[in-house]
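Have a look at this one before I ask anything.
Every protein chain of the complex appears in place save one, which is left out.
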Amino acid sequence: MNIKEFIGGCGIIAVGSFFLYASLTSNLPIFMAANIPGPMFFPVILSSLLIILGFTSLLQTAKNMKEMGKELPRIKIRYLTLHNHIKYPSIFLILSGIYIYSFPTIGCILSTFLYSVILQRIFGRKWRDAVLISLGIIVIIYILFIRVLRVVFPEPIIGDIIYLYYFSPLLLLKWGI
Amino acid sequence: MKNNEKKIFVFLTVTVVSLMLLSSFSGCVSQEAQPQQPEYPTKPITLICPWAAGGGTDRTSRMIATLLEQELGVPVNVINKVGGGGTIGHSAAATASPDGYTIGVITFELSTFKHLGVADVSYEDFEPICQYNFDPAAVIVRADAPWNSLQELLDYIKAHPGELKASGTARGGVWDLARIGLLNAAGIPPDALPWIPSTGAAPALQELIAGGIDVTTCSLPEAGPLIDAGKVKALAVMAPERNPAYPDVPTLREAGIDWDGMGAWRGLAAPKGTPDYVIETIASAMEKIVQSDEWKDFMEKNGFGMEWKGPEEFAKFLENDYQVVGELIKSAGYA
Partner (left out) sequence: MLEFIFEALKMFQNPVVIIVIIIAQLFGVFIGLTPGLTATLAVALLVPFSYFMDPLSGIGMIIALEAVAIFAGDIPAVLFRIPGTPSSAAQTIDAYLLGRKKSPSEVLYVDLAFSTLGGIVGSLILIFAASLIAEFASKFSTVEYFWLVVWGLSMAIIISSEDPKKGFIGVLIGFLAATIGIDYVYGFPRFTFGIIEVQKGISFIPAMIGLFAIPELVNLSKAVVERKYIMELKEGIGKTSFSLIRESLGKYKSVFARSSLLGTFVGALPGAGADIAAWIAYGLGKRLSKKPEEYGKGSLEGVVAATSANNAGLGGAWIPALVFGIPGDSITAIAIGALMAQGLRPGPLLFQENRVLITALFITFIIANIFLIFIGYLAIRASSKLLKVPRNVLIPLIFVFCVVGAYSVNNSLFDVWIMFLFGVIGVLLSKWGVPLQTVVLAIILGPMIEYNFTTSLMKSGMNIGVFFSRPIAVLLSIMVIFSWILPSILKRMKKVKELK
């Protein structure tokens, strides 16, 4: 498909140019003393190769420019007809981004609960089921991660309550149980 | 279909608004809850370990956490903040809230960050609590190497500058600086024994027995299994006294070098501005811990050198270490 080739080519040219620009303008050397490759040696080579590959993709599409013109409207129609195939994935991605953003600000437990409930509602689950399942997920995280693995998550609202009164399995072992 | 979309829109709006409300609410909470009363500790303490789970520093910090839990009566959670050659973890500990509920394990690398220009964090960003470990460097060569004493090795390096290669840590790491210090003390320019960076002592030792390099300056316990296996031999330990587990290895002074040597240390520190009662509480708890048989047994078995410095002494040590390291880095031309 040519339109993909075109967008992909542009994308990697952009990425490659960004890295090439950043590596050439940074004050880190490409070569050290005695021509030994320096810290920017590999980035410069890799980003240049990426740009070259990007241009080969563009050349490929340029060859059949006409076909691409035909392809464009067809793709538009296809995407419009498959509305859900764009809608749900984008909702999923946007909500997930908000979830990660809210992870440190409202805490792991709350944000996980909200995310899970909201996503399930949007995907067509009943309120009751969504809340119950989300509670289940939280309990699993609490037991497996917070209690057993002792991971410390940010919890600005619930606070340290969940970490306090610790039932420390390590101490139990130490006391010989 | 349309109805469904409306619902989704409402949901999204509600989410965003509620998230905003909640996050502003959480801001208020953390501002209100400032510790006023010197009753300490009342909630879980977080111990930040700047190195990976399972490594030497992590093992000591988890042991400390377990023992501190018993002493202080609150949970002590170790969290590893790894990466950037230790900069991430040290910075995280230095910038944590100075309420006494976040303390950090600090290691030798803290003295190097500012000099090497990798991170703007140094001992000045911490309130030192205590030092609990010190591991001196050693000079280690392959067992079949022609040199049987440190002097022979140094003479060879002097006569053939640049021919032998050394490794043990990253560039500017602790064992690299030990190499520079040794060469400086022997009056040999640092580039006579060039440094090949490695990600740690284990890969450097692998490289040594594979014949890729000639000298490793890591600590004795790290090379212990290979010494037992007869693959490598230690020419000197860079400390004022011999290591009781390796009584045959001479110190630098015994080998004819006028230098006390150097090594890696580990300690505890709180972020700058942490109240004194916190430092005192933890330091006195640690003092009890390091005298316990449990701790001694643990350190001995793991081959970690035991060393104790209280808050004031540790502060002086850190200041001195920072200067010494700065000079070494300058003399190597890294800064």
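Going in written order, the chains are labelled A and B, and every chain counts its residues from 1.
Convention: a contact is a pair of C-beta atoms (placed from the backbone, for glycine too) under 8 Å apart; a residue touches a chain by one contact, two chains touch by 3 or more.
Nothing here was measured: the structure is a model prediction, and the numbers come from that model.
**Q** Check the options B:45, B:68, B:103 or B:116 and report the residue that touches the missing chain.
**A** Answering carefully, the residue with contact to the hidden chain is B:116.
**Q** State which residues belonging to chain A touch the missing partner chain.
**A** Counting only chain A, the missing chain is touched by 4-5, 7-8, 11-12, 15, 19, 22-23, 26, 28, 32, 34-43, 46-47, 49-50, 53, 56, 84-85, 88-89, 91-93, 96-97, 99-100, 103-104, 108, 112, 115-116, 119-120, 123-125, 133-134, 137, 141, 144-145, 148-154, 169-170, 173-174.
**Q** Counting contacts across the full complex, list the positions on chain B that touch the omitted chain.
**A** 52-56, 58-59, 62-63, 66, 79-85, 87-88, 91, 116, 118-119, 162, 165, 170-172, 194, 196-199, 202-203, 205-207, 209-213, 224-226, 228-231, 298, 301-303
Basically, only the chains that are shown with their structure count from here on.
**Q** As a quick test, compute the distance in whole Å between the mean CA positions of chain A and chain B.
**A** Computed from C-alpha means, the inter-chain centre distance equals 32 Å.
**Q** Okay, in this complex, where on chain B does chain A touch?
**A** Listed in rising order, the residues are 7-8, 11-12, 15-16, 18-19, 22-23, 25-26, 29-30, 43-44, 46, 66, 69-70, 74-75, 77-79.
**Q** List the residues on chain A that touch chain B in their complex, please.
**A** The touching residues are 91, 94-95, 98, 101-102, 105-107, 110, 114, 118, 121-122, 150-152, 156-157, 159-160, 163-164, 166, 168, 170-171, 174.
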